[in-house]
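A selection of the complex's chains, in situ.
Chain naming follows the written order as A and B, and within any one chain the residues start at number 1.
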Amino acid sequence: MSYRIGILTSGGDCPGLNAAIRGVARAAYQTLDVEIIGIRAGYRGLIDGDYQVMQQSQFSGILTMGGTILGTSRTPFRNMRVVEEDNVDKVHAMKMNYRAMRLDCLVALGGNGTHKTANMLSKEGLNVIGLPKTIDNDIYGTDFTFGFHTAVGIATDVIDRIHTTAASHNRCMVIEIMGNKAGWLTLYSGIAGGADVILLPEIPYDIENVAKVIEERARLDKNFTILAVAEGAMSREEAAMKRKDREAARAQSEYKNISQRVAAQLEQMTGVECRTVIPGHMQRGGSPSAYDRVLSTRFGVHAAHLIKEGRYGLTVALKGNEISENKLEDIAGVPKPVDPDDQIVRTARSMNISFGD
Amino acid sequence: MSYRIGILTSGGDCPGLNAAIRGVARAAYQTLDVEIIGIRAGYRGLIDGDYQVMQQSQFSGILTMGGTILGTSRTPFRNMRVVEEDNVDKVHAMKMNYRAMRLDCLVALGGNGTHKTANMLSKEGLNVIGLPKTIDNDIYGTDFTFGFHTAVGIATDVIDRIHTTAASHNRCMVIEIMGNKAGWLTLYSGIAGGADVILLPEIPYDIENVAKVIEERARLDKNFTILAVAEGAMSREEAAMKRKDREAARAQSEYKNISQRVAAQLEQMTGVECRTVIPGHMQRGGSPSAYDRVLSTRFGVHAAHLIKEGRYGLTVALKGNEISENKLEDIAGVPKPVDPDDQIVRTARSMNISFGD
C-alpha cells in the first residue's frame, strides 16, 4: 500500500517543529511507500488548498533549525463553541481539500487550538494524528510538549544574566515570562534561575506579599530580589473580576505589560529601584535543545508508526519515559494549568520561593 | 527535634551537584531545626574525619555552579564483593566518624559506586539517603539522574559544530562520547545531533557495517558521515573476549582512544578522510542546564522531606513526572544499561541511524 501524508504546523511557532516534521518524514520514508504533502501556514493552507509535494531532501538539515519550514498561522476559528456559518464553510473547505489532495492521513503539529480543530476534522471522518507542541506545556495527557524545555532554558538564561547585574546594585528585577493561561514556563524557569518570587496565572498574588519579600530580603542584607512573572499572572483583585472586565482594566492601564505594572507598584511601595526585562518572542526562537530534539524526533517517529498501523484520531504523548498516544476526543479542549498543589509548586515553597499568595 | 545532617558528594563530578546540595540545605533549613555538616571529598572525608559545620550562606549562589563545593573522590573500595580487611577498617572508620560527628543522617550524592557504599552503611545501621547523580544515567530505578541532560546538551553541541565543518569537506567525523559501560549519553546526543552512526557498549558493532554506511552515503552524494561513539563501545570480536583480555588488547593498541582506532580502520577501509573529536571531561563541566537544576532541586528537597519523615535507607528517584524514592537495597549494584530493544533505540533505527550491528 502507498500513502499520501499531509502535514501542517499551526499556532504559535516553537523550537522543535522542524525536528518533529523531520521525524515523521524520515520514519515514513523508511518504513512506508509514501508521498508527503507539505501544507502551508497551518490550517489556512488546508482551507485554501495551498500545499506542495515535498522532496525527501527538503527534510534534511532541518533538525537544528528553529521556526517551521511549513509556516504557521493562528487557528482558523474565532469561536469553536458556536457553530457559525463561517466555521462550517471552513470545515467544508478543509474536507474538500483533504480529498482533493488524496490524503490518507493528516498530521497536525500544534497546541490546544490545533488539537481542537484536529479533533473536529477527525469527527468529520478524516484520518488525523496530532503532535503536541507548545512552549506553554499546557496540553492535557502528555507529561511534556516539545518546545517547552527549550523555552525554559532560554528564560533561565535570561534570569541567570539578570542575577549577576542585579547583585551589583540594590535592585528588584522583574522578568516577564511567556504564558497567558498556564504558568509552567515561569514556574520551571523561576526555580531553575533561582527566582525569589514567582507569579503565575493559577495562583493569584497579593502585591503586599511581594513587597514584603523585598523588604525582608533587604533586612537580611540580600541586596536584590528577582521576580519571575508570567504574562498572565493575576492579582487577587483581577482574579475576582470577570475576564472581560479584567481585560478592559488592563487595556486602560498606564503600563502595557504586567512586568511594568508590577515594577511600578513595587517601586512605589518599597522605594527599591525596580527594572523590567521582557524577553518576549525570543522564548520561542532558536535551535531546539537536545532534550526537545529527542522528544520531537520520538513524537514524529511514533506518528509514522501509528500511520503504518492505521490508527487515527489520536495525538502522540510522553508518559513517563515512553511515547504513546491519547484519543483526540479525550484531550481536545482540556486545559492543563499548574495545579497549586502540584509537587513542583510545593518544592518551590520548600525552597522559600514566594508565590505572593 | 533538632537534626545534624552530613552531606557528601562522591564519584566523578557532574553538573547539578551544587544545585542538589543547595536543595537539601535550603529545604532543611526552612522545615527543620538543623545543622548541616559538609564532608570533604566524598567518603574519603568520612573515613578521615575531614568535615566542617556549614554556614547557611555557603549554600547561596551555588545553583548555577558546576563541580561540587564539597569536593569529591573515587569510591574508597577497590572491590566491594570481597570482604577485604582494608574495607572492614574503612567501614569501621566511617561508622566511628558518623558517631563522632553526632549525625542523625548522611546524604550521599553519587552514582552506582556511591550507592553501593551508601547501602552498605545503611545495613550497618546508619541513616542514609542517596541522590542519584551521573552523566551516564545508569542508575536503576530512576527515569533520569541529574547531570545526564546537561551532558547530552554539551555532547550535542559538539556534534552540531562538527556538522557544519564536516559538510564543507568530504569527511567522516568520529566523536568520542563519555560512557564506559552505559551508552545513554551517546544514544541521546547521537539522536539529538543527527548522527548517522551510533556505537554503544551494549550493541556490539561490526566495522564492516560502519564502512558500508559511509560508502552508501557517498553513493547518495551525501559527502560526510557523523559517528557518535561511546568510550566503551565494543566490536563483536571485543565483545566475545573476556574483559581482562579485552583490556589487555586495548592497552597494546596503537591508538589510545576508541575514536582514533575506529577512525584509522574506517579511513583504511573506505579511503575517506576520518577525523576524531574527543571532548572528554568537558562533558562533565560547566553550569547545569535548566532541566537539571529543576531535577537536582527537586531531588534535594525530597531528601529533606524524607529526613523530616524519618525515612532512611532510601534513594531519591524520578518516576514519570513525580519525585519519589527507592530502597537502597533494591537498587545498589543493579546496572541500567541501554536495552537494545528500548523504544528509543528502535526510534533511532526508524530514523535510519545505524548501530553497526
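Here are some notes:
In the analysis below, a contact is a pair of C-beta atoms (placed from the backbone, for glycine too) under 8 Å apart; a residue touches a chain by one contact, two chains touch by 3 or more.
Every value quoted in this text rests on a predicted model; they were computed, and no experiment measured them.
For this complex of identical protein chains, the structure file gives a whole-complex count of 4 copies, while the figure shows 2.
The working rule: only the chains that are shown with their structure count from here on.
Averaging Cα coordinates per chain places chain A and chain B 31 Å apart. Residues of chain A touching chain B in their complex: 23, 26-27, 30-31, 63-64, 143-144, 149, 152-153, 155-157, 160, 163, 188-189, 191-194, 287, 289-291, 293-294, 297-298, 301-302, 304-305, 319-323, 343-344, 347, 350-352.
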